[in-house]
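The complex is shown incomplete by one protein chain, all other protein chains being positioned as in the whole.
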Amino acid sequence: MKINSEFKILGFDSPYEDADIVVFGAPFDGTVSFRPGSRFGPSAIRNESYGIETYSPYQDKDMTDLKGHDLGDLDLPFGDTQQVLRDIGDCARRIVRDQKKFIMLGGEHLVTLPAVEAVLEAFPDLCIIHLDAHTDLRDDYLGVKLSHATVIRRVWEKVGDNRIWQYGIRSGEREEFQWARQHTFLTPFVLDGVEKAIQEIGRRPVYLTIDLDVLDPSAFPGTGTPEHGGVTFRELMNFLVKLTPLDIKAADLVELAPHYDHSGISTAAACKLLRELALIL
Amino acid sequence: MKINSEFKILGFDSPYEDADIVVFGAPFDGTVSFRPGSRFGPSAIRNESYGIETYSPYQDKDMTDLKGHDLGDLDLPFGDTQQVLRDIGDCARRIVRDQKKFIMLGGEHLVTLPAVEAVLEAFPDLCIIHLDAHTDLRDDYLGVKLSHATVIRRVWEKVGDNRIWQYGIRSGEREEFQWARQHTFLTPFVLDGVEKAIQEIGRRPVYLTIDLDVLDPSAFPGTGTPEHGGVTFRELMNFLVKLTPLDIKAADLVELAPHYDHSGISTAAACKLLRELALIL
Amino acid sequence: MKINSEFKILGFDSPYEDADIVVFGAPFDGTVSFRPGSRFGPSAIRNESYGIETYSPYQDKDMTDLKGHDLGDLDLPFGDTQQVLRDIGDCARRIVRDQKKFIMLGGEHLVTLPAVEAVLEAFPDLCIIHLDAHTDLRDDYLGVKLSHATVIRRVWEKVGDNRIWQYGIRSGEREEFQWARQHTFLTPFVLDGVEKAIQEIGRRPVYLTIDLDVLDPSAFPGTGTPEHGGVTFRELMNFLVKLTPLDIKAADLVELAPHYDHSGISTAAACKLLRELALIL
Amino acid sequence: MKINSEFKILGFDSPYEDADIVVFGAPFDGTVSFRPGSRFGPSAIRNESYGIETYSPYQDKDMTDLKGHDLGDLDLPFGDTQQVLRDIGDCARRIVRDQKKFIMLGGEHLVTLPAVEAVLEAFPDLCIIHLDAHTDLRDDYLGVKLSHATVIRRVWEKVGDNRIWQYGIRSGEREEFQWARQHTFLTPFVLDGVEKAIQEIGRRPVYLTIDLDVLDPSAFPGTGTPEHGGVTFRELMNFLVKLTPLDIKAADLVELAPHYDHSGISTAAACKLLRELALIL
Amino acid sequence: MKINSEFKILGFDSPYEDADIVVFGAPFDGTVSFRPGSRFGPSAIRNESYGIETYSPYQDKDMTDLKGHDLGDLDLPFGDTQQVLRDIGDCARRIVRDQKKFIMLGGEHLVTLPAVEAVLEAFPDLCIIHLDAHTDLRDDYLGVKLSHATVIRRVWEKVGDNRIWQYGIRSGEREEFQWARQHTFLTPFVLDGVEKAIQEIGRRPVYLTIDLDVLDPSAFPGTGTPEHGGVTFRELMNFLVKLTPLDIKAADLVELAPHYDHSGISTAAACKLLRELALIL
Partner (left out) sequence: MKINSEFKILGFDSPYEDADIVVFGAPFDGTVSFRPGSRFGPSAIRNESYGIETYSPYQDKDMTDLKGHDLGDLDLPFGDTQQVLRDIGDCARRIVRDQKKFIMLGGEHLVTLPAVEAVLEAFPDLCIIHLDAHTDLRDDYLGVKLSHATVIRRVWEKVGDNRIWQYGIRSGEREEFQWARQHTFLTPFVLDGVEKAIQEIGRRPVYLTIDLDVLDPSAFPGTGTPEHGGVTFRELMNFLVKLTPLDIKAADLVELAPHYDHSGISTAAACKLLRELALIL
């Protein structure tokens, strides 16, 4: 008789103290204007992660070789965006202070802001790698400054010019694309050219934020704003494996909204990417 | 060749100037902690309303006999709850000022607060009839004061004791039920005893707020927090028809979250109730 | 090793020659203006019927005691309504000529017209019992005479006044309800008073047509035009059992549109009603 | 900052040692011939239980007043039915030995067999109260003795005649209904007459097994074999509250198959019934 | 306070008089024999179009730079195919007469026939570019001449040999493929070789008809007859951008059946293609 009473994400079953990598959920989608539901992302990943293997044939590594801890999900006060961001920042800061790496599971993309801030405090020369279908570079969205559609602009205000590399972008306002030319390195549509970025970043610390809608909707329908013409799973996997030389301090996977995908393939994609991310970090 | 280019809710096709009753949507669900999606309520009703008849055999009245106008849906800034409430209040206030009645389509239950406030300004002796599965009487919810779970408490702060009649309530904290004994008229589980309320209210103006989850989930699965043991559609219809003698100034239908009900029966219920409400007003 | 290679509806496995009751499908929904899909009704019933028992504890009878044959589904030319009706009529006529009873599975309600005509040719004093949420008494619908919304009016043109008993009706135009007062026996909302009808009909032959949307949408969401306030499954079962004394020559079950109900409970209801109908006939 | 890292079913958060009631999941559906999926029942309840309140206005009691522990879910070897039953029996036996009560969450109905056996060892005069749509009294099903369709027959072999009270039964073979007349107390269709059973049982210990398909499919579509004509949620709730005088040693809730109900109302029903059951025990 | 009361498709908000391009819906699927539902295509696009940006990074153009008008949806008499085609033709003819271009949103593919006829009257040397998974070249389908499966054959009867270029075709009867060799330019499976077609067409006017099932079902599951092995969204986008030199007078997007795709990615694809089409025209 074997009983499962812990409900940890697959492979993240070490005690916090021993862990090198910590995963936690930030189930917030309060500023989403189109289709909400990314709040259900972390619990979907937790429930379905047991469906995948711990071994990655892509990297020939196994989750059993690393020490990961699943901290659980933050309990966030919907309706008070400022407090939500403070809570996320506190959690990220604590993990960084304990000299561990983390992978945060969103939630909407705005949750990236306090997580980046927490890592930036410890590593002031932090570089950002940003995968997304959308620029997320607006200054405000319907008059709101803190929004899933403005989050990379807010991050830019913290890190400044030439510190953000954007890939897979295929949607935004004309002004956003124009603005990006001055302030970020934006690669539209595809994931090409990361070798150059790796060289430029060098040994600087990196925060990697993956809006899962960078994937084509055929592979990842379960998201708030599906945007066709995205990258395939294979393309994304190849991209990630190339990042191995970088010193990635923390990462996030955001915008899984599992309710829009009854087949569960979006959650399966997120689980597999989480495994690969952990093995890269 | 006939072309439909207006997309008004069935029967609400008079110009605003001529209308006696105005319907508008308040597609906000930003404080919902469990399952969001009531933001899609108004558009679902608008799309599906053409599936019902204008004639009510229950009341032997026809929508073609009244003058209704569909104002459309408010464009609300997600992430800024305060501004959302101001926008709703402005819309309701304008309609009241123009001496029309309104039916507001939610959205989550919090949208009722600014609508009640707008009507209360014009009619200070306003009484509230509240149908719901939940008490909605908490003082705060996860530390947040303005929440779908606190809205009737906030309304009570405006109208005071013995001005709120609650029906169908079958969920809440122990403290909420105890608190209700002092401050509101709460009928648990069922819709019984409305005759007495009608007598007590007399000629005072009334705001009628219907959280559609007062219906049993079998009849209305498409809502954020389904709560079994609710009333049947027939029971609700009988209740509403009895309200005809009252001077109802405004009403709302809230918490339709159509995405949770692929069959569409929840939206069909809302459309039919909207017709009956309009004919009662 | 046992292999299922026939795919007959449960209990309808006698050869045609021996059968007393024949079931066939009329998978047509070409005049439906709102939500199509009743074309999938017969195949859904065929696939799911093996999920029910052959024994009815309601009637204490068993399908194994009667001789039924499943003829299969008509292959109907979509886009040519006239030909569709001819094909259905031919099939019904053949069964009547062979002195068997039939149960037809729709399809939309218009399929009832040729089936009634076929039975009427053999039994000129045929009476109609009609269960439905809708009157179906329009003279035309969007200019079209042959429509699911006009079918009982067309039937009336064949049988004349005071030959149609309607039950459960709760939707229609004002004019339809007024018209019914002169020409049919219409019981709105409920299934009450059938005892009187049984007495009036006496030994005359009967065609029983059941639009399954007479059931409340909570029990039967899988239909094109769900109309709340309907009868419960128990109420319908009680009604049907009361019909046993009548000489029912043929019956139909129409307007199951299984795609709108992923849970499958609508198809399960249809399968169970089919069993009970067969045992009544 | 508050973090949820335990994922216990709502209200079952005491340590095992202190607990009076223990809940555990038996996620097995290996003998189901029609629609599988009850293996997902326990995890669905665990995920959704936070959507309900701890307070029951039906009983005016609160989960915070009792000591419950959530043991988690058994990890069962699919494809080896005998071992599955041994594992469930071991778990139940351990809890009984520790002088605690339990509520088991299925899984298909066969999981009841080892649970009853475990309680029966400690309480040889155990009585069984069985709520179900189906008799479950076959001797074998497709040649298989250990099946969801034979489970109560297997239980009867352990406890003998006149020790099983069955309610709500509305489906089975003719032979099963006939057999029941000799060996069990079977109330078809409804939940009437429990007062007499309570009197007959007196102070004897009771095992309560609830196949959730006793509820009408309108209230509980998420099950393998939906059977119309069932009881309403209110009827079930009234029935359960009447059982309070009995000495119930253990109970189970089986046959929730959440995938067939995208609306989630079936899981919501199970969560609410779990709360009420715990408060009754 | 901002209110949305128009419900126009994104970017099509100019008055009719000023517009260069007019969009209208032809929500008809009456001849579909397999899975109906394309009647819901136009309303799905209208509801979801606000989820995309007005700016195309593919073409570096913005919808705000062109003048488009959304005429709404035709109200079509189901069950009378001939009248449906007349209504569509009247609408298209009026727009052509007013010297505007149009994009028609289907509906099934048969709606293309009257639209082509209307444009052909004004531009007798019209060429047809046809993207589809299916040949649509049958002479009749189940005896019916006017069918979604015969539409390009009917178009050919109007324009004659060597005026139709077909791409992406991967399904049909053997005879259709053979027939095509004599009468049309058919490129099976892929979208290759359009450069040659562009040269051949030269300055002649073009009607572009896109059956969206030309896309692979992975990118576009929401259609009546999904056919694997189709083109990717990127391939389609590249193809369309190449058409810019042509003088396209009108276009259509047909066979979106949104109900088969709960994730909404099919509707999102259609919305994005509509934007790109408008920017190409």
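In order of appearance the chains are A, B, C, D and E, and numbering begins at 1 in each one.
We adopt the following convention: a contact is a pair of C-beta atoms (placed from the backbone, for glycine too) under 8 Å apart; a residue touches a chain by one contact, two chains touch by 3 or more.
Note that the structure is predicted; figures quoted are calculated from it, not measured.
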Can you list the shown chains that the hidden chain touches? A, C, D, E
Just name the one of E:11, E:41, E:57 or E:222 that touches the chain not displayed here. E:222
Tell me which of D:37, D:222 or D:258 is the one touching the absent chain. D:37
Among A:3, A:52 or A:190, choose the residue that contacts the chain missing from this document, as touch is defined above. A:52
Sole contact to the chain not displayed, among A:144, A:219, A:250 or A:280: A:219
Sites on chain A contacted by the missing partner chain, in the whole complex: 51-55, 57-58, 60, 62, 216, 218-219, 232-234, 237, 262-265, 268-269, 272
What residues on chain E make contact with the chain left out of this view? 34-35, 169-174, 177, 188-189, 216-219, 221-222, 225-229, 260-262
May I ask you to list the residues on chain D that touch the chain which is not drawn? 29-33, 36-37, 39, 75, 77-81, 83, 142-144, 146-147, 259
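Assume only the chains that are shown with their structure count from here on.
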Need the most distant chain from chain A, centre defined as the mean of C-alpha atoms. C
For the pair chain C and chain D, the C-alpha centroid-to-centroid distance in angstrom is 38
Per the C-alpha means, the centres of chain C and chain E lie apart by a whole-Å value of 39
Going by the contact rule already set, what residues in chain D reach two or more other chains? 216, 218-219, 262
